[in-house]
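One structure is given below, represented as structure tokens, and several questions about it will come after.
With one protein chain removed, the remaining protein chains of the complex are shown where they sit.
Now for subunit A:
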Amino acid sequence: MLVSFSSIIRLLCAFLFLSPALALENESGDSDPRHTNNWAVLVSTSRFWFNYRHMANVLSMYRTVKRLGIPDSQIILMLSDDVACNSRNLFPGSVFNNQDRAIDLYGESIEVDYRGNEVTVENFIRLLTDRWGPDHPRSKRLLTDENSNIFIYMTGHGGNEFLKFQDAEEISAWDIADAFEQMHEKKRYNEIFFMIDTCQANTMYTKFYSPNILACGSSEFEESSYSHHSDVEIGVAVIDRFTYYNLEFSEKIERNSTLTLQDLFDFYTFDKIHSHAGVRTDLYNRDPSKVLITDFFGNVQSAVADEIEDDILYLLNHKEEEEETSNTASNTTTSSDNVTRVKNVDSSTINQYGANVINIKDTPTENNYAKYIVLASLGAIFLKTILK
């Protein structure tokens, strides 16, 4: 009874504090996307065969963002174990996220950037802060800039304010928050959408303090996240609930979709996910109901029809000839100096391409104000007589 009472008070407080913040957001929220490129960082953190579903989660997300247009060069995929080639896998080389086994997630073209034991807390922090040695391959780096929108998806086993990596270490909510702050300081993102599917996931984003980060998680403090279903032949659960419904939603999305993040958030219900999915918007200055899903899940580059100059190469290629002619021309002018000193503008050598002469007729000495005053007063008198 006591617990429920305190939670009600907490809820009320949260509402009181949030409502002015929301009001502000609506005023300042502009829905114009300012990004020119999209990146995705997809991380599964748990090892061993029985965590098959975490690999399937992350591969499903990989498939989705790739389908919506983020190229492999802009996806960082961290896959903590190789379930596709595990000896217990009845379908070697394949990973499925559904018992109907319709889609092989491992498929034909897949680019894993960090595999197995490379998936560590240190490497993840290094990836976010881009602090590597000089010999680190570029394809494994997060080469974002101030125009990048980054989608970060993490899945694994977690608890209150931590996420376990590889059964050996853990990353805390503070670590991710500090890494984001370092990215913010160095202007390495435009916006971040952070999604996490683990037990007590919502605690992971509570420590963020950098701007323009939108976060969502699968379950509340002291709440577990659950798997969706098992495949009898694979023998383990193949996907988590939160991810499953994210995928179900994103299957509806095409590149020109107008669905927004708010639509996605509204799609999360307790009936489906069996836990309370959370969203954190106070750091984000746009209204999620105006942010397209494709701002994060896809790589939609807008084309600009630009004014084209069609003579730059021509001018550069004909520079030398022109110099020759101008030299001869100037010689002739100096020799015929006595004949005519006043030269015609249009016959000038420099003007052979025409249209470059800009007339500066309105000289500063002329006083136009008097003219305008006289004209205005005349007009006024004229108007008066007509009105009478």
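Methods note: a contact is a pair of C-beta atoms (placed from the backbone, for glycine too) under 8 Å apart; a residue touches a chain by one contact, two chains touch by 3 or more; residues count from 1.
One rule holds for everything that comes next: contacts and distances are computed from a predicted model.
> Assign the chain not included in the display its UniProt protein name, restricting the answer to "GPI transamidase component", "E2 ubiquitin-conjugating enzyme", "Eukaryotic translation initiation factor 3 subunit K" or "Ubiquinone biosynthesis O-methyltransferase, mitochondrial".
The record for the missing subunit names the protein "GPI transamidase component".
> In terms of residues, what is the contact footprint of the unshown chain on subunit A?
Its contact residues with the unshown chain are 34, 36-37, 66, 69-74, 121-122, 125-126, 129-133, 138-139, 141, 143, 145-147, 161-162, 171-172, 174-175, 178, 181-182, 185-187, 254-256, 299-319, 322-323, 330, 333-334, 337, 341-345, 348, 350-351, 353, 356-361, 363-365.
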